[in-house]
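Here the complex is missing a single protein chain, while all its other protein chains stay put.
Per-chain numbering from 1; labels A and B assigned in written order.
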Amino acid sequence: MTAVAVNNLSKVYATKKETIDAVQHVSFDVARGELFGIIGPDGAGKTSLFRMLTTLLLPDGGSATVDGSDIVKDYEAIRQKVGYMPGRFSLYQDLTVEENLNFFATIFNTTVGANYDIIKDIYVQIEPFKKRRAGKLSGGMKQKLALSCALIHRPVVLFLDEPTTGVDAVSRKEFWEMLKRLKQQGITILVSTPYMDEAALCDRVALMQKGKILSAGTPASIINAFNNTILAVKSEKMFQLLRDLKAWQGTEDSYSFGEYHHAVMKKEFSEEQLQNYLVEKGHPDVEIKPTQPNIEDCFMQLMQS
Amino acid sequence: MKQFISFVKKEFLHILRDTKTLLILLGMPIALIMIFGFALTTEVKNSKFAVLDFSKDAATEEIINELNASRYFDLVAALHTYQDIEAIFHKGKAKMIIVFPPSFKSDLQHFNTAPVQIIADASDPNVATTLTGYATTIIMDYQKRVTHDRKLPHTINTQVRMLYNPQMKGTYSFVPGVISMILMLVCTMMTAITVVREKETGTMEVLLVSPVQPIKVILAKAVPYLLISIVNIISILLLSVFVLDVPIRGSLILLLSESILFTITCLSFGLLISTLTDSQQMAMFISLTGLFLPTLMLSGFLFPIENMPMVLQVVSNIVPARWYYQIVRAVMIKGLPLITVWKETFILTGMTVFLLMASLKNFKTRLA
Partner (left out) sequence: MDTEKIIITEKLTKRFADFVAVDAISFFVNKGEIFGFLGANGAGKTTAMRMLCGLSKPTAGKATIAGFDIYRQTEKIKKNIGYMSQKFSLYEDLTVKENIRFYGGIYGKSNIFIKEKAALLLHQLKLEKEADKLVGDLPLGWKQKLAFSVAIFHEPQLVFLDEPTGGVDPVTRREFWNMIYEASERGITIFVTTHYMDEAEYCSRVAIMVDGRIEALDTPEVLKSTYTATTMDDVFLQLARKAQRSELG
């Protein structure tokens, strides 16, 4: 059963000088109970896509349904059953934690008590501060409160637009753990993020760039589709090493990746050839080892093809 | 309904949490009334004057006493020669000098006429005109009393009566003006700003993606400002009556209902602005230039509409404050009943309905 079905969806913004194709013929399906990630940098069209699916924007082409309701015709029905957390944590900064939560419960015609079970896990962490104004919370706590508010009416589908942007690594980890637990409660979750490493935490992902979906599927299937060998390379002179890697004919692409550089090898070249080349270039200490590509490697290759 | 109440409650919390703004909103009317009532008053009180009395008889003494006794004048010196006049003006000790020729009283009794010279320091022409006006009135009053029992054969008796405001108090005209200014600021600007603020912080997005009807969002924003405005109207009226001695001649109920009508007009205006703008700055800018200035300039409160060029007179018709100002003057100061202001009331109601319809039509259920 599909929770979200997107078919050829497009959005165009027209300014005086030019038209911007924010979303171009995007199609994908999200199954019920799935945790689906839209991965892409700023300006990829993630927010426009989410706004169309949450009925905030009208599409310029294509169609989509959320829980069987059409995003244009049945927008009122969709508003009853989705939860939405926009990019900026949209809370009332001058209201307390408790007041925010109660307010969002009433606008969805429900009460905090009636649905406490669904937010309990998240809310207990901020409950000690329930008398504190939302504006005085730390980033991680704001994020938890915003998520509680988006969940309080027990939505069928939850849309989270860049919930982890600008949040530190610890809070990001915690946030993904919360999403996993929510998934177990049967809520379908669509989440967008610019952090490539978060793709691995989703059931399925769509990689998005410049309004288009580059690839979609399970993280494993996307990685399997990566055909080249990647070698992780390290030496004393990292910056010079990168220049040498880029200059070599045997690499399709090379870029820094954490403490190593990644060399995407052309099929006809071997690790040995690379080793010889680099030693010759003045890296006698060079360390080379094969490595598994990850989503970021895939994204970069798809971006440039 | 529960949704709506919860919304109104939330709006009140926003306002109460922002104590500084709340204090400004409630304190502004009081400050404005005080400023207009005391500092910027156009009437002249306790002006210093001197006399050069060559007659020194019972009549001149009586006139001088009367001038001195009035609240407008204070006698500071009795001069002896014409040279003294120049001197006292130079020192700035007097603003006006009254000169009585010799044998003033006997001339008045025997020839039925006697000249009085009023010399005023016209470096401030407005004050000078006002002072000579007051002095003339007081002297004429005296003449009337003296000649009352006698029929004079050839006297043209000009009678000026300052209707509704016999002492020409400046206070009267600005009270309705201040009320309309305050309502414009509180209702129009603040309502527009609070709606736009939700757009800016992104909470509007969340509200739109919820089953709440937009109309409830908007109306809930208006309720607290309606209440604040009623408090403001009452405080302005109390100050006017008890501190500035401006009476309310007409029906208080009528005055309050008309004020609430105008409040709703202003609120609708604010809502319309909020549907047209996306930033608080823009909302404030439109409220100030598009509404506040025309209200100040074209409502008749600072400049009489009859004296404006024809074009501006026509434009003033679309300024709601113009009609409200006329209503308040009629009801509060002239004490007239509803029947005399039905036309203005009707126009204001029409404007309100139009503005409300326009803002509802404009309010989007989506972002763009």
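We adopt the following convention: a residue touches a chain if its C-beta (ideal position, glycine included) is under 8 Å from a C-beta of that chain, and two chains touch if they have at least 3 such contacts.
Source: prediction; values computed, not measured.
Shown chains touched by the hidden one, complex as a whole: A.
Only one of A:K73, A:K136 or A:K267 touches the chain withheld from this view, namely A:K136. Between the chain not shown and the residues A:T165, A:T229 or A:Q273, the one that touches is A:T165. Across the interface with the omitted chain, chain A contributes residues 17, 40-44, 125, 129, 136-141, 165-171, 173, 194-196, 209, 238-239, 242, 255-259, 296, 299-300, 303-304.
The rule we apply is simple: only the chains that are shown with their structure count from here on.
Those residues of chain B whose C-beta lies close enough to touch chain A in the complex are 2-3, 6-7, 10, 13-14, 17-18, 201-203, 205-212, 365-368. Here chain A touches chain B in the complex through residues 51, 54-58, 75-76, 79-80, 82, 84-88, 90-95, 99, 102-104, 106-109, 133, 149-150, 153, going by the rule given at the top.
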